[in-house]
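Note that one protein chain is taken out, while the other chains of the complex remain in position.
By letter and in written order, the chains are A and B; residue numbering begins at 1 in each of them.
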Amino acid sequence: METFYALLSGFSVALTLQNLLLGFVGVTLGTAVGVLPGVGPALTMALLLPATASVDPTGALIMFAGIYYGAMFGGSTTSILLNTPGESSTIVTAMEGNLMAKRGRAGAALATSAIGSFVAGTIATVLLTFAAPFVVDVALKFGPTEYFAVMVLAFTTVSAVLGASPARGMASLFLGLTIGLIGLDSQTGQARFTLGIPELLDGLDVVVVAVGLFAVGETLYVATFLNRNADTIEQVKGSIWMDRADWKRSWKPWLRGTALGFPFGCIPAGGAEIPTFLSYGIEKKLTRHPEEFGKGAIEGVAGPEAANNASASGTLMPLLTLGLPTTATAAIILAAFQQYGLQPGPLLFDTQPELVWGLIASMYVGNVILLLLNLPLVGVWVKLLSIPRPLLYAGILIFATLGAYGLRNSWFDLALLYGIGVMGFLMRRYDIPVAPVLVGMILGPLAEQQFRRALAISQGELSIFVTQPISATVLAITALVVIVPPIWRRVARMRAAAIGHPIHN
Amino acid sequence: MFSNSSINSNGSRFACRSKAVLAGVILAATAATVSAADYKVLVPAAPGGGYDQLGRAVQATMQSAGLSRRVQVNNAAGAGGTIGLAQLINNSKGDGNALMVTGKGMVSAQYINNSPVTISNATPIARLTGEFVVLVVPRESPLKSMADLVAAYKANPGAVSWAGGFAGGVDQLTAGMIVQRVGGGAGKFNYVAFGSGGEVLSQVLGGHVTVGLGGYNEFASQIKVGKLRALAVTADRRIDGIDIPTLKEQGIDVEFVNWRGLVAAPGITDAQRAELVDAVSQMARSEHWKATLDKNEWVDMLMTGDAFRQYVDAEQRTVLQVVTDLGLVKK
Partner (left out) sequence: MNARMKLNPGELLISLALIALGSFVVVDTSAITETQGYGQVGPRLFPYLIGAGMSVCGAWLGWQAISGGWRNMPSDEGDHSSPDWPAFAIVSAAIVLHMVLIGWAGFIIASALLFTLIARAFGSRRSGRDLAIGAVLSTAVFFLFTYGLSMSLPAGFLGGV
């Protein structure tokens, strides 16, 4: 009950005209920078930090929370419409979302993304309000051993994105793992596979790889092979909104995506990408329309979009209660706190209740603003697709190159972007799926580092992965995920054969 | 490779033309002793970290103190700061308005990454702030002091895991110096590198590692509520208001400060250098800067001109020795 009253007083802070306005500015700005690849919420906040020194802390933090939310959502807009992920957490959205757009269902994809983000953001905020201490205690139980087990589980989702041929899918995965090796080895500080190029010491940026594979690769492919054919981007068909079937197929993925995204936001080194992969994998397994996956299935947009937004809210939990930043964006929010001489952590709820509860209340408000801002815009966004093809692709490339160049004002990143684009072109031409590259590139380094950390702490004792309870449980679940479906299919086939109805696949 | 910096300054001049007249009037009124130039501050790291915070604090202070009409901050992240260093050295030669944030981490990174350029190529201007490293254990840990930690280490070196930031960073250097001083083999300690101070914090709180190392600010709030116990701080004497014993008090003769400061481009004239030193000194003495230090709990470590140049040279020798002892750099 105490929490409830605290929240009510928080709303009285969040709903002042000034704070509403700041929330609105934040969400709008966040959506704008989310749309641009390479310009993320972290950079935007860092740029705004000095400017907000004159605003009171509550207002500034409300604006920053708005930027974070808005960016998560804005990234998905370009993913769906232009196949150019604005943020690494919206890479999965580009897969099914853009295919939906090509089938004339861009409106439904954008709507399920907006509403899913709203649902996930709101549920996650409720969890943040009432379950914070408990969740944080669980999050702290995760050490390198547990993280490694989670990475192994995440790798099973690769099977969902392998495509028509396991050989080509695995080749693509290993390509991603190889790209992930490039850079300094964080345990020993040694350079690996950098070919003596200093720009490669920090590894390749995942957004550059994603934009190269998706946007540049696609531009090259369409120009070379499809441009002489009829227009493949279909104009928006029927209602631009979600119909009854869309709603029915979306609400469960929203909830499952939230359940995946939130805990990943709470743990350091979780990030927003892994839950989007997991969500995609689960939705593909559970869907009643498996034939639509790879052609634009709404579940493949709804789940990951809910997951990335829930993860954004989850991030604030360890930040507020422990002063523990789990992402780059959270680190900037932490810096913002420090700018006002505030130290997030166990004391914050006692010393600054108005600020904390004002911020939490503003997250509810921010979610509503995000929805109100974006639903009407869906109609505007889909019009982008009626731009003639030459101009559309020319525009996409301006943003793709801007994103790569803007990282550190270096022509090297543009050369990299083109090289990866050519790779994407070849992969598309020979039907090698590109998604496993990104899965491998993100998960590979994480898995390696956590594995080596865990072994260092245990002094080389491999058995810790099965003797630690959380790690053992996660690995057992992984085994079930891998083993059960094939057995299940075989049993079903045998049973079907027994009663004389052959089941295909 | 094209010179971005000169182009950028064109851009900023363009931006400021309309405001310049107004700013000029204000400056004439405040009778500033240095000409209010446009400065560019290169931050050799991504937004959000220590270098970035310092760079943006310099920007805000210089502008508000009327020492510059416009300070433009650019980030060039990568390789422990050596990407930014290379940009400054290669693209800004002779540019008297270009500054770059630097610090102890960069000194280490230039050796570990085998950087073709070093801080010696740049022009040292000033050391500004410093941060001490603390060693923390969770509340439940049986270790109460450095003596306990040293005893545990000597009993079984591998069983003591030291968690800190990336390999070759200030945390590993600190741990390495301590181990060497108490008689452990060079580089013979179980260092586990994590991606960020936040990760180290969670690993220590969760009891997954024996001891964590990091800047005092990163652990401050958990130390205050008693969830973490600080075994030692690397300052030369106790810091006012912080009840943590130093290493020296506990008989370990190690002192370590993670300093940060500013360097300018290579090849600038003595007059340009003097002007920059003057401007930065004025900034560091302003009220706004004092307030910034308080707010961020940064330790004021102002040192300018030739003293700083000698300090950088000495730091380079010490750090090179440590990273070589740790086996991070081949002899």
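As a working rule, a contact is a pair of C-beta atoms (placed from the backbone, for glycine too) under 8 Å apart; a residue touches a chain by one contact, two chains touch by 3 or more.
What you are looking at is a predicted structure, and each value in this text was computed from that prediction instead of being measured.
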Omitted-chain contact residue, chosen from A:102, A:141, A:168 or A:252: A:168
Absent-chain contact - pick from A:402, A:480 or A:496: A:402
Hidden-chain contact residue, picked from the options A:248, A:289, A:383 or A:429: A:429
Residue numbers in chain A that touch the chain omitted from display: 33, 39, 43-44, 47, 164-165, 167-168, 170-171, 174-175, 177-178, 181, 185, 187-188, 190, 192-193, 216, 219-220, 222-229, 388-391, 393-395, 397-398, 401-402, 405-406, 409, 411, 414-415, 417-418, 421-422, 425-426, 429-432, 444, 448, 451-460
Residues belonging to chain B that touch the chain removed from view: 1-4, 7-8, 10-11, 13-15, 72, 74, 158, 190-191, 327, 330
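Operating definition for what follows: only the chains that are shown with their structure count from here on.
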Distance between chain centroids, defined by C-alpha means - chain A, chain B (Å): 32
In the complex, chain A residues that touch chain B: 42-43, 45-47, 49-50, 53, 139-145, 184-189, 191, 198-199, 201-202, 267-269, 318, 322-326, 328, 330-332, 335, 338-341, 343-348, 408-411, 449, 453, 456-457, 459
Chain B residues within the chain A interface of the complex: 1-2, 4, 46-49, 52-53, 56, 59-60, 74-79, 82-83, 86, 112-116, 158-159, 161, 166-168, 190, 192-196, 198-199, 201-203, 205-206, 208-209, 217, 220-222, 224-225, 227, 294-297, 328
